[in-house]
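Just one protein chain is left out here, and the rest sit where they should.
Now for chain A:
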Amino acid sequence: MSTSSKTLAPGVIAPAVQPSRWRRRAKGLALPVLIILLLEAVVRLGWIAAYQMPAPSEVAQTLLHLADGALWKHIGASLSRVLAGFAIGAALGLLFAAWVGLSREAEAWLEPTFASLRAIPSLAWVPLLLLWLGIGETSKVTLIAIGAFFPVYLNGVAAIRNIDRKLVEVGRMYGFSPLRLARRILLPAALPGVFTGLRSALSLSWMFLVAAELIAATRGLGYLLSDGRETSRPDLVLAAIIVLALLGKLSDGLLASLEQRWLTWRDTFDGTDTGV
């Protein structure tokens, strides 16, 4: 009896997928390209007034012009706010999620408070933050941190509480200490849920950044948005929106690739074989 003739090559399907990946990309690009071309034509033909909807080519020019000067300052300001707020909020979210998730005692003490705080729409904090912390960086970073905290906390607790009891029992069978149990079983098992939380927290961070910067800022992409509105320059507004979209996509892609790398072990449905 010999089973050694069997070979396993988990990555072997990848090359065959290569050509169809480009086709998938082309499919995804088709709609945006079509919309851009349509807009360009409609504006050039004068069907929409240029002061309301600038042609995409004009927006591109504004963007190029901005890239020569102030754009990087705005991007730098926004990016540092988002990173700081997200880091603080996510770190606290993870900490409390682990605490509440692992201890029923902590849950009894903390969960009702968090549940009621969560019920407050986060933007309602804005006036209070402005009163307490002024219009400087602190209030903006705090607002973003509040926004990032809850998705991470909620998904983290749910992820821990959804861990298969049967896997935990394997650890108990080996007499693992609580710390070792957390490191070897609970943490890796909770990782998929934690990533879901981190990604939605990141997108919320960008949302709260814009909210904070729209209200009071002298730099940043949100400032660019309100500046464009005040000076009646829709091209400026659109340019800022495009940069925000790119940054959001880029930062989410970074997390997504981390998720991809760390969670290759997941045996999940990927949308193929549905017959749809």
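Assume a residue touches a chain if its C-beta (ideal position, glycine included) is under 8 Å from a C-beta of that chain, and two chains touch if they have at least 3 such contacts; residues count from 1.
Simple rule for what comes next: contacts and distances are computed from a predicted model.
Per the UniProt record, the absent chain's protein name among "Xanthine dehydrogenase family protein subunit M", "Aspartate carbamoyltransferase", "ABC transporter ATP-binding protein" or "NADH-quinone oxidoreductase subunit A" is "ABC transporter ATP-binding protein".
Contact with the omitted chain, checked across A:A50, A:L95 or A:V170, is made by A:V170.
Of the options A:A77, A:I185 or A:A239, the residue whose C-beta touches the omitted chain is A:I185.
Residues of chain A that touch the chain left out of the display are 1, 3-4, 6-8, 10, 166-167, 169-170, 172-174, 180, 184-185, 188-189, 191, 263-267.
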